[in-house]
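Pasting a structure below so you can have a look.
Note that one protein chain is taken out, while the other chains of the complex remain in position.
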Amino acid sequence: MEVHYRVRRPIRLEARFRVQGFTLLLGESGVGKTTLLKALAGLLPAEGTPYGGLPPEKRPIGYLPQDLALFPHMTAWENVAFPLHGKDAKAKALALLERVGLLDHAHKRPRALSGGQKQRVALARALARSPEVLLLDEPTSALDPLTKDQVLAELIALIRQEGLPALAVSHDPALAGMADWLVVLGRGRVLQEGPPDEVMAAPGSVEVARLLGYQNLFPARVVEGGVVVEGVFLRLPLPPWARPGRRAWLGVRAEEVIVVREDRPLPRKTCWRAS
Amino acid sequence: MPEPEFFLALRLSLLVASLSAVLLLLLGTPLAWALAFRDFPGKALLEAVFLLPLVLPPTVLGFYLLLFLGPEGPWTKLIGVSWAFRLEGLLFASVLFSLPFALTAYREAFLSLDRDLLEVARTLGVPRRKAYARVVFPLVWPGLLSGTLLAFAHTLGEFGVVLMVGGSIPGKTQMVSIYLYDLVQALRFAEAAKASSFLLLLSLLILVSVRLLEGRWRAWRSTTG
Partner (left out) sequence: MALRASCTPSSPQGLEADLFFSAESLYPKLLEERGLAEPGTRRIYALGRLALWLDRKLGLDPKPEALKDPRVTQLALANPVHAPYGRAALTLLERYGLLRRKDLTLPGTDKPFRALSWAEIPWERLTQGVEAYWDTAPLARGKPRFQFVYGENIAHAAQLATSATGAGILALPLVLHESLAQSGVYWVAPWGSHLALEQSYVVLKGRARPEVLAFHRFVASPEGRAILKRYGFLLPGE
């Protein structure tokens, strides 16, 4: 699915990217991730495709806001049945709750549910209106930090089971590994998109690298067979554009570095002696 | 038992209080919604004007209202009839006088509403009317109801404004507070005491039922909401 949206308020933004499978839109807070989702849902004045010009109730989307916005005065099944009508609304709602594994909690109100359970109720409610795409705003923010990765992985598995494309926005690069497609949003525009491992392996700019979690960035000079950073030569496979003599940035993710004690044998990797 | 004139005055007070409560609900709800969620030029001034009856002495408000509704007043010029010393005038005055109470309560009810709920309801393919009826209304009605009951009780006890615009006509504009005042002024203390204790019990009954209602709603929210 191709998305192309232009928003003027509250943030000026023009974004053009693809959504395929579970797509993660990564960006710092304040660049307009939520704004973009609301624009897609029709909750903000904006122009673009798909669904441009339609009111929110006419757009086939399933929107899960950051706080999930379950109706506090309704039970789980009543929440799921909200978009349904007709006599079999309750039966349909219960079937949806069963699909997300929450049939046992159908008669509880949102306050009695855990963060992950609420999320699945919200998913079931969104599925009830048969959407073409799911929109998830910071899907891990309502979750317990200890279990959030596992709970999110289960949610993504559920979404894949339903065969629905989903667009999740987050500032957390740790989620990138679970996505099928990664879009990096900078100030006012999309910086880069692609399969997550490709984007992670070759960020197109320093800004993207920083957003992807490269905490260590050094100015470097390209030489034959590697780069020189502050007088130290590093042996590296070079990308095709890197000709000797050019200036470049060297990015190192914290998790790619290991610190070894002096008295232990060195691993067969690039090593630095530090004090 | 108080004399029949007391019940005549009480009936009028209850009529004016319930009619103005209904008018406040119809008028105050959209107004409070706008004040809670909309931004427009002059909003701060408008809010201040609506809160004015809270700080003005009721007699001052009544004085201006009588000029406004009197035969030479702008309202009379507009509609062609003077509302002074009539039920319409009493209603007009009561609505204006109780507006700050109702408006503040209504606005609080709306502000405590999570706006995400309404937005999500709209994305669920539900028409706007249904979203209001099934999401907004169930969540705000206790606040609207307690604001309305408060305004009702306030109107029931109002004195200064109705004294000024009512003209104390028995059966027509003499509300129960004025009737009691007249009794006291006529040195009929025994009757005044009887009528007052009756009114006291009635007011207590109203306030107790408001509290019970609120309590029930709170309990319902905290155990299941």
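The letters A and B name the chains in turn, as written, and every chain counts its residues from 1.
Assume contacts are C-beta pairs under 8 Å (C-beta built on N, C-alpha and C of every residue); 3 or more make two chains touch, one makes a residue touch a chain.
All values derive from a computational prediction rather than experimental measurement.
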Quiz item: If you put the missing chain back into the full complex, which of the shown chains would it touch?
Solution: B
Quiz item: Which of B:L31, B:L61, B:L144 or B:L163 sits in contact with the chain that's absent?
Solution: B:L163
Self-check item: Candidate in contact with the missing chain, chosen from B:V136, B:V184 or B:L202
Solution: B:V184
Practice problem: Would you indicate which residue among B:L66, B:A121, B:A153 or B:L199 is in contact with the undisplayed chain? | Solution: B:L66
Quiz prompt | Missing-chain contacts mapped onto subunit B | solution = 3, 5, 63, 66-67, 69-71, 82, 84-85, 163, 167-172, 174, 179, 181-189
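Just so we're on the same page, only the chains that are shown with their structure count from here on.
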Quiz item: Just how far, in Å, is the C-alpha centre of subunit B from the one of subunit A?
Solution: 51
Exercise. Enumerate the contact residues on subunit A facing subunit B in the complex.
Key: 38, 41-43, 55-59, 61-63, 65, 67, 69, 71-73, 82-83, 109-112, 125-126, 128-129
Quiz item: For subunit B, which residues are in contact with subunit A within the complex?
Solution: 114, 116-117, 119-128, 134-135, 138-139, 221, 224-225
